[in-house]
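Only a single protein chain was left out; the remaining protein chains are all shown in position.
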Amino acid sequence: MKQGVWRRWSAISIVATGAIVLTSGCGSKYFVLHPAGPVGEKELHVILWSAVLTLLVIVPVLMLLAWIVWRYRDRPNNKAKYTPEWSESRLLEIVWWGIPIVIIGILGVYTGKVTFALTQPPEKDAKPLTVYVTSLDWKWLFQYPGQKIATVNYLNIPTGVPINFELTSDAPMNSFWVPSLGGQEYTMPGMATRLWLEADKPGTYYGHGANFTGSGFADMSFHVKAESPAQFNAWVKSVRASAHPLTTAGYKQLRKPSTVGDLTFSSFPPNLFNNTVWAEGGRYMQNSMPSMSSTVSTLGKNRGLTNHSN
Amino acid sequence: MSITPASASHHGRSHGPLEYRDPHQAVKITGFWIFLATDMLLFGCLFATYLVLRTHTDGGPTAAHLFDVPGFTAETFALLTSSFTGGLATLAMRNGNRKWVMIWMVLTMLLGLTFIGLEVQEFVADVGQGATAHRSAFLSAFYTLVGTHGTHVSIGLIWMLLTLIQIARRGLTAKTARKLFVVNLYWHFLDVVWVFIFTIVYLSGVVM
Amino acid sequence: MSGMNGTVQSRSERHSPKLYIIGYAASLVLTAISFVLALTHSMHVGPLVVLLTVLAGLQIIVQLFFFMHVTESEGPPYHVVLLTLGLIFTFAVALMSVWIMAFGTNVSY
Partner (left out) sequence: MSEALKHFADTYLMWNEGYLIWISDILIVLASIGIVAALTYFKKWKWLWRNWLTTVDHKKIGIMYLLAALLMFFRGGVDALLLRTQLAQPGEHFLSAEHYDQIFTTHGTIMILFMAMPFLFALFNIVVPLQIGARDVAFPYLNAISFWLFFFGAMIFNLSFVFGGSPDAGWTSYPPLTELGFDSGPGENYYLIGVQISGIGSMATGINFIATILKLRAPGMKLMRMPLFTWSTLASCIVIIFAFPALAIALALLTLDRIIGTDFFTMYHGGDPMMFINLFWVWGHPEVYIVVLPAFGVYSEVVATFTRKRIFGYSSMVASLMLIAVISYFVWAHHFFTMGAGADVNTFFAVASMMVGIPTGVKVFNWLFTMFRGRIRTTLPMLWTLGFIPNFAIGGATGIMLAAAPGDYQYHNSYFLIAHFHQMLIGGVVNGMLAGMYYWWPKMFGFTLNERLGKWAFWIFNIGFYICFMPQYALGFEGMQRRMYTYPTDMGWGSLNFVSTIGAYLMGIGFLFIVWQVLYSLRHMEKDTTGDPWDARTLEWSLPSPAPHYNFAVIPTISDRDVWWEAKEHHHTSDLLPKVDQIEDVHMPKNSARPFLLGLSFFVAGFGVIFNWYVLAFVGLAGIAACLIARALEDEEEYVLPAEEIVATEQSLGRV
């Protein structure tokens, strides 16, 4: 008797939870499910395929569970079969060792294919735009080496053009994530990593650091404005004409822990990104150090933060 | 009967190596083997760290600059030989010869001390050249890996001393025999670790 | 190498030092080969390091079988299984760490 009441209540609450989740799931704020570029789309395909393939197992399991618990409950008048010694079946075991192996096989191959594809530019025909990303405490610095301009906490990109993000950090490691455009990549001190993204639809997209960096972490959001190439070029021109340059002293100030709003710079110190990566023995490989290593500026050597107490 | 299982509950046996005759002691030997497997992983992680950080010299001294061939050759010879004499102590124990157990163990400890002395000398010389653990990630990893091995060896020496005191006091019983066997297992294990240290750290460092 | 069957071999006769002497000689020879190969720079670095590691691996076997009596045990020698697993994991951690930390998609200059 009591059990029935329990079951009903639990069913109602689970359905209610599901309903809340689903009804609030109709808007376009589900960034991951409504990608605005080819990278996010590829990743969404993996997400959907992996969900569908696992559902092939999950749904039968849940139905079987409900049926078995109902059918074989311990009631005096239960007429269902009872076989206390039955504990082996070669056939059944082959089935449930086999099916997951097949599913994992399919999903594994597909995952591998997409993983390799994502290391390539999403589009081969268009000439990519390179953006250097540096995560600082607690802000994002974006440098456009081709355009020689820099921004903080926002960036503009042209639509239909693959963007080659090169990422590093001049602070604790973070993760550069624009969920509408595609997956994230860590920004790490002494390292440079690469992330390809592309926006097909114009719009303003939410971005945020995804790896915890201390008390200012919650404020490390930025936005990406995708606009037509013509508009982008016009924006670059206006920045060059109107904004102030980022000086070495200005960068030193910027990398101190603080939170700031959007900033725009008409230029930045030459080799700033490389110097950040190469400072303090970064990039690590002695023998592959390029010639510019000799030009590592004093910037990297005399950092504001000292590490050792002794 | 003790907490060991009934299958082994007849009060030991009269044959087989001394350290295995009491089942209670035999379980401890198994336990120690498992510990060695754990310690192996500990060194594995230190080796992994060293291998990754090997090139992270930040313009400071590299392996090729630093390592002194005669020094680590002597260290290697001392430790390999001490592993041999430790083995001979186990053999003497199995033959029930307490005097030779003591002689071989004292010799083993002297060789171990020699090894530690050479290593300390090497570290002091390196630090004298400015190659401190603070200089670069490579040096941090180097000192930690080799130093952890050195610490293990030092602990092994104290442990051997304690074991010798017990053998001197109580003679070769199932328990002291087990303790001697175990400390020698530990010692041979450290020898294996050293083989990998001279291969991966020193020899590879000199050629690369 | 007594007790290969997994149980402690019962021997009433005196144990002889033969195995220990062979083991010591083997470890010295293997070490000497490593040192000579490395210090004379006799081959390319890549194959040399592989060869040195193989020689070190042989030294494990020498210590385990000639000095440590690894197969001896009271009852089945379960610890051999655990040691084997441990060796596999040790190499996995070391080599895969190097593989991971090489950062394949690093920006190459």
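As written, the chain order gives the labels A, B and C, with residue 1 at the start of each chain.
Please note the rule applied: a residue touches a chain if its C-beta (ideal position, glycine included) is under 8 Å from a C-beta of that chain, and two chains touch if they have at least 3 such contacts.
Keep in mind the model is a prediction, meaning the values are calculated, not measured.
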Next item on the list: Taking the whole complex into account, name the chains on display that the unshown chain touches.
Entry: A, B, C
Next item on the list: Check each of A:152, A:188, A:224 or A:254 against the chain that is not shown and name the one that touches it.
Entry: A:188
Checklist line | Candidates B:20, B:115 or B:138 - the one touching the absent chain | finding: B:138
Note to self: I need the residue numbers on chain A that touch the omitted chain, in ascending order.
What the structure shows: 3, 6, 9-10, 13-14, 17-18, 20-21, 24-25, 27, 29-33, 40, 42-44, 46-47, 50-51, 53-55, 57-58, 61-62, 64-65, 68-69, 72-74, 78, 80-89, 92-93, 96-97, 100-101, 104, 107-108, 110-112, 114-116, 118-119, 137, 172-173, 175, 177, 179-180, 182-186, 188-191, 193-194, 206, 208-218, 280-282, 284, 305-310
Next item on the list: Could I get the residues of chain B that touch the absent chain, sorted low to high?
Entry: 1-7, 9, 26-28, 30-31, 34-35, 37-39, 41-42, 44-46, 48-49, 52-53, 56-58, 60, 133-138, 140-141, 143-144, 159, 162-163, 165-166, 170, 175
Margin query: Using the document's contact rule, name the residues of chain C that touch the chain not shown here.
Written below: 75, 78, 82, 85-86, 89, 92-93, 96-97, 99-106
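As a convention for this text, only the chains that are shown with their structure count from here on.
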Check: Whole-Å distance, chain A centre to chain B centre, using C-alpha means?
Finding: 46
Margin query: As a quick test, compute the distance in whole Å between the mean CA positions of chain B and chain C.
Written below: 15
Next item on the list: Please list all residues of chain C that touch 2 or more other chains.
Entry: none
Next item on the list: In the complex, go through chain B and note every residue touching chain C.
Entry: 7-8, 15-17, 20, 23, 26-27, 29-30, 33-34, 36-38, 40-41, 43-45, 47-49, 51-52, 69, 73, 76, 80-81, 83-84, 86-88, 90-91, 94-95, 184-185, 188-189, 191-192, 195-196, 198-200, 203-204, 206-208
Notebook entry, point to check: Within the complex, which stretch of chain A touches chain B?
Noted result: 280-281, 284-287, 308
Notebook entry, point to check: Within the complex, which stretch of chain C touches chain B?
Noted result: 8-12, 14-15, 17, 20, 23-24, 27-28, 31, 34-35, 38-39, 41, 45, 48-49, 52-53, 55-56, 59-60, 63-64, 66-68, 72-75, 78-79, 82-83, 85-87, 89-91, 93-94, 97-98, 101
